[in-house]
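Single-structure report; data block below.
The other protein chains are all here in position, but one chain of the complex has been omitted.
Chain IDs A, B and C follow the sequence of writing; residue 1 opens each chain.
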Amino acid sequence: MTNAMLQTGLFGNLFHDADIAQEFSAAAMLGRMVAFEIAWTQALAATGAVGGPDADQALASLAGFDATRFAAASDRDGLPVPALVAHLRAGLPPAAARAIHTGATSQDVIDTAMVLAGLAVLDCMAARLDAVLAGLCALQSRFGAAPLMARTRMQAALPATVSLRLGAWQRALQAQRDRLPALRAGLGQVQVGGAIGAREVPDAVVQQVAATLGLRAGSVWHTDRSAMVDLGHWFALVSGTLGKVGQDIALMAQQGIEDIALDGGGGSSAMPHKQNPVLAETLVALARHVAGLQGTLAQAMIHEQERSGAAWALEWLTLPAMAEATGAALRHAQGLVGSVRRMGAPG
Amino acid sequence: MTNAMLQTGLFGNLFHDADIAQEFSAAAMLGRMVAFEIAWTQALAATGAVGGPDADQALASLAGFDATRFAAASDRDGLPVPALVAHLRAGLPPAAARAIHTGATSQDVIDTAMVLAGLAVLDCMAARLDAVLAGLCALQSRFGAAPLMARTRMQAALPATVSLRLGAWQRALQAQRDRLPALRAGLGQVQVGGAIGAREVPDAVVQQVAATLGLRAGSVWHTDRSAMVDLGHWFALVSGTLGKVGQDIALMAQQGIEDIALDGGGGSSAMPHKQNPVLAETLVALARHVAGLQGTLAQAMIHEQERSGAAWALEWLTLPAMAEATGAALRHAQGLVGSVRRMGAPG
Amino acid sequence: MTNAMLQTGLFGNLFHDADIAQEFSAAAMLGRMVAFEIAWTQALAATGAVGGPDADQALASLAGFDATRFAAASDRDGLPVPALVAHLRAGLPPAAARAIHTGATSQDVIDTAMVLAGLAVLDCMAARLDAVLAGLCALQSRFGAAPLMARTRMQAALPATVSLRLGAWQRALQAQRDRLPALRAGLGQVQVGGAIGAREVPDAVVQQVAATLGLRAGSVWHTDRSAMVDLGHWFALVSGTLGKVGQDIALMAQQGIEDIALDGGGGSSAMPHKQNPVLAETLVALARHVAGLQGTLAQAMIHEQERSGAAWALEWLTLPAMAEATGAALRHAQGLVGSVRRMGAPG
Partner (left out) sequence: MTNAMLQTGLFGNLFHDADIAQEFSAAAMLGRMVAFEIAWTQALAATGAVGGPDADQALASLAGFDATRFAAASDRDGLPVPALVAHLRAGLPPAAARAIHTGATSQDVIDTAMVLAGLAVLDCMAARLDAVLAGLCALQSRFGAAPLMARTRMQAALPATVSLRLGAWQRALQAQRDRLPALRAGLGQVQVGGAIGAREVPDAVVQQVAATLGLRAGSVWHTDRSAMVDLGHWFALVSGTLGKVGQDIALMAQQGIEDIALDGGGGSSAMPHKQNPVLAETLVALARHVAGLQGTLAQAMIHEQERSGAAWALEWLTLPAMAEATGAALRHAQGLVGSVRRMGAPG
C-alpha cells in the first residue's frame, strides 16, 4: 500500500529508497511493458505469425510510445495493460494493430515487467551488499583484534575479540550475496501464457521474446508464484541479516556496555546530550516489517483458477515495498558501518 | 514502507487513497505538530511557567511557521521534531525560545499528531461507512426479495433471498460503525510525557494542552502502544468486513452462479468479452494486506525501556498504510455497491 | 496447528499452559457442545416447538452423554458436530430425536462452545493478571525509590527511579485488565443462526438458550467474526505488554547495566557461571508469536457466503494457540516478577 507519511519527506529517506523506487515507478514499469510488446511484435514477425510490413508499422508505433497516464483506465481495468495496448494500437491499420500483443495477455506483460524490475533491483542491491561487505572488512582490519565480551542470551559469556562478532555479520551477509546468481537465474524467466495460460504461440516466439529481454524461456507460471515469493524471501533474509547487525549495534552502543562508538547519531529535542543510534534502530524496524510482509506475500501462492486478481494484487501490495525497505536497509547499513569510530571495549 | 509501484499512477487509485493520504502528508502532520507546540506554549504561559511576553514572542514565531522541509534532519535524527523545534526557536531571545517545547519531547509531539491524524481519518471513514451502508440499504429495497441460493462451505445449502446475504453485510458493517465513538474516545488522548515519560509539567499544562487540541488528558502512554494497535485492529475489522463483501460478490459474479450483475467491470487485454469484478477482488487483496500488517503493528507493543525507536517506527511503517488501504476499501465498496445492476438468481 | 516439539515435554511448560489447554481440550469442548444441545432442547420444549415428553426423552439421552471420540468423523465432516448429533440421537424415537439440535447447525454449537471457552480462559487470565499486578505493586514498595537510569532509544537519558519503569508496566497491564468487562460483554453472545444463518427459530428460543448458558442473545454472527478477532486482539495486547516487560528485564539484566538481579535463571551447558533470563526472553518470543498469529486470525474476517469452512478453520488454527501463549506469558510474568531480588542501579 502507499504510505503518505513516509513518502512526503517528513521522515527523510529513512523509510524510502529513491533508487529502488525508481525501478518500480510508472515510467520504468511502462518502459518495461513496452519493451515486452516490442519484443513480442518482433518475435511474431520473425516466426512469420504476422507480416513484415505490419510488424514494421507496429514497431514504429511502439517506438514512438508516449508515456501517457493510465490511472483512470487502471481504476476500471485493475491494471494498465488493456489501456496501454489500446493506446499502442490506436490509429494503426487492423493488420498492424494485430501485430501488437496478439497471443499475449496482461499478466504476461506485467509479470515480465516485474521480473525485469526485480533483476534491476538485485543489481542495485548487489552493489550495496558489496559496499557493506567492504565496510565490514575495513572494520575487521581496524578493530578486529580489540577485546569484546561475547554475549549469549543477553548475558556476558566469555571474553573474545571484535572479530568474532564482525565475522558472524560478514559470513551471514556474504551468504546472502552468494545466493544472488541462483536467485537471478530462478527469477529471470519470461512470462508467456496468453489469455488462459495455454500458451498458444509457437515455442519460437517464447524463445525469441525471452532472448530479446535477456531472460530464460520456460513454462507458463501464471499461477505458480514461487519466483515472486522467492524474491520476497531473499529480501527478508537480507533485511533480517541487517536487522541483526542493527540490533547488535544498538546493544553495543548502550551506556554501560559501550562496545561501539559512532559518529553522528540522532539528536533529541529534549536531551541535547544524546546521540541516538537511529540507523541501527531503523534496521531493526525494517527487518521486522519485511519479515511480516513476507507472511502476506506468501499467501499469493493461493492463486485460484487460471489467473487471480486478488492473489496477484497481494504481490504488488508487498513486493515493491519489501524491495524498497531492503534497499533502504542496505543503504543505512552502509552509512552505519561507515560511521563507526571505535569497536570493542573502551580503552 | 513506501511503494513506488502503487503511488506513481500505474495502478490509478486502486491501492491509494488521496483523502487519507492527505491526513498523513508532511504538511498535515507538520501542521499538527505545530498545533501541539502552540497549545504547549499557551499552556506554559497560562500556568505561569513562562512569562506572558516571552510566550507572546514564541507564539508569534509559531504562527508564522514555514513548512520548511525536514528531510535531511530526519535522516540524522530519525524524526523531524528536533529540527522543527530548532527552526521554531531560531532567532528568538533565550527566554522566548524556552517558551517553546520546554518540558515536552519528540514523542509527545509525534504521538499527539498521530492521534489527531487518526481522528481525522476516522471522520473520513465514518462518512464513507455511512455511504456504503446507505448503498446496501438501497440494495435491500431493490433486490432484497429476490431469490438467492444460500451457500455454506462453498456448497448450495437452502433457497433464500438476497436479503439474507445483504443483511449479514449490513449488520457486520454497522457493528464496525457503532464502535467508532468508543474507538475515538480511546484514541483521543494527548501524549505528554516529557523526556523520559516522567511528565514533569503540572497537570494544568496537560489539561490545557488536551483541551486546546480537543483531546482527553490522561496518563503518559509513551510505552503503552495499545491505542495505536487498537486503531489498526479496527482498520483490520473494517477492511476484513469489506473483504468478505468483495469475496461474496466475486463468487456471485461467476458464470454458472450469476447471482449478481455489475455495471462497468474491468476489461481484458486478451479477451474483450470479459468484465472482471476488479473492485471486488481488490477488496479481498486489501483486506488480506491490512490483516497481515496488523500482525506486524501488534509487535510495536514490545516497546523497550522509556521509549523505543525501533518499535515506534513499526507504527509509522504500518498504520498510515493500513489507514489508506481501509480508506480505499471503503471507497471501492461504495463504487461496487453503486454498480450493482441486479442481485439474486437471474430471471 | 499442533506443535509436537512443544507439547511432548522437551521444553517443559515454557510454551505450554495446562490450564488454558484444558479449556480447549476435547472433553471440555464436547462438554460445552452438549451444554448447548441441552439448552437447545429445553428451549424447544419451553416454547412448545417440541412436546414435553419428547424433550424429556431427549434430555435423558443428552444427560447420559458419553464423550466418545469423534476423530474419524471429524476427518470426514471437518468438525465433530454431525457425528455428535447422530450419537446423541441414536436409539431415540423420531420425535425425541427431533427434539435435539433441530433448527440449530454445527456452527451454532461450535461458535457457542468457543465463546464459553473464551470466557473461561478470560477468567483464568484475570486471576493471573491480578497476581502479576500484585507482584508489580510489591516491587514498587520494595524498589520503587531505587535509582535507575532512564533510557530512551537504547541510550541513557536522565536519572530516574525504578518507580518510573515499574509504573509504566503497571499502567499498561492495568489498562488491559480494565478492558476485561467490555471484552467479556462483547464476546459473551450465543450463536443461533441455523443452517444458513436465517435463524428460523422464534426469538424466545434464542433468549432461553442464551439465558441458560449465561450469554447474551443478539443477532446472528455466522459471518461476522469480529468477536473472535477481538479476543485475539486482546491476547496480542496482553502478551505484547508482557513482552515489553520481558524485553526490559532482559536489557536490565545485562552485565554492564545490572539494573536488576534475579533469582534462579537458566543454566548453560557450556558456561556454568551464566544465569540466563530465560523467562524474560520467553516473554518476548511469545509476544512476537501471538502478534504474528493475529495477522492470520484477522484474515478470518473474509468469511465467504453464509458460512466458510476455510476462514473458520483459521480461527481454530490460531485462537487456542494464542490463548495458551498468553496464558503461559502471564504465568511466566508471575514467576519472573516473583524472582526479582533487586531492581535499580547496583549499590
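Simple rule for what comes next: a contact is a pair of C-beta atoms (placed from the backbone, for glycine too) under 8 Å apart; a residue touches a chain by one contact, two chains touch by 3 or more.
Note that the structure is a prediction, hence the values are computed from the model and not measured.
Of the listed positions A:Ser308, A:Thr326 or A:Ser339, the one in contact with the omitted chain in the full complex is A:Ser308. Only one of A:Ser74, A:Thr112, A:Gln208 or A:Thr223 touches the chain withheld from this view, namely A:Thr223. Counting over the whole complex, chain A has residues 78, 150-154, 157-158, 160, 164-165, 168, 171-172, 175-176, 195-198, 219-226, 229-230, 233, 236-237, 239-241, 243-244, 247-248, 251, 284, 287-288, 290-296, 298-309 touching the chain that is not drawn.
Along chain B, the points of touch with the absent chain fall at residues 149, 151-158, 250-251, 253-258, 266, 268, 271, 274-278, 280-281, 292, 295-296.
Those residues of chain C that touch the chain absent from the view are 1-17, 20-27, 29-30, 69-82, 84-85, 101, 104-106, 109, 194-195, 246, 250, 264, 266-271, 276-278, 281-282, 284-286, 288-289, 291-293, 295-296, 299, 308-311, 313-314, 316-318, 320-322, 324-325, 328.
Just so it is clear, only the chains that are shown with their structure count from here on.
Put simply, the chain nearest the middle, going by average C-alpha positions, is B.
Copies chain B and chain C of the same sequence differ by a rotation of 180 degrees once their CA atoms are superposed, given in steps of 5. The two sequence copies chain A and chain B touch through a face in which the numbers common to both exceed half of the numbers used overall. Chain A and chain C have centres, each the mean of its CA atoms, that are 39 Å apart.
If you average the Cα atoms of chain A and of chain B, the two centres end up 27 Å apart. Within chain B, contacts with two or more other chains are made by residues 78, 195, 284, 288, 291-293, 295-296, 299, 308-309.
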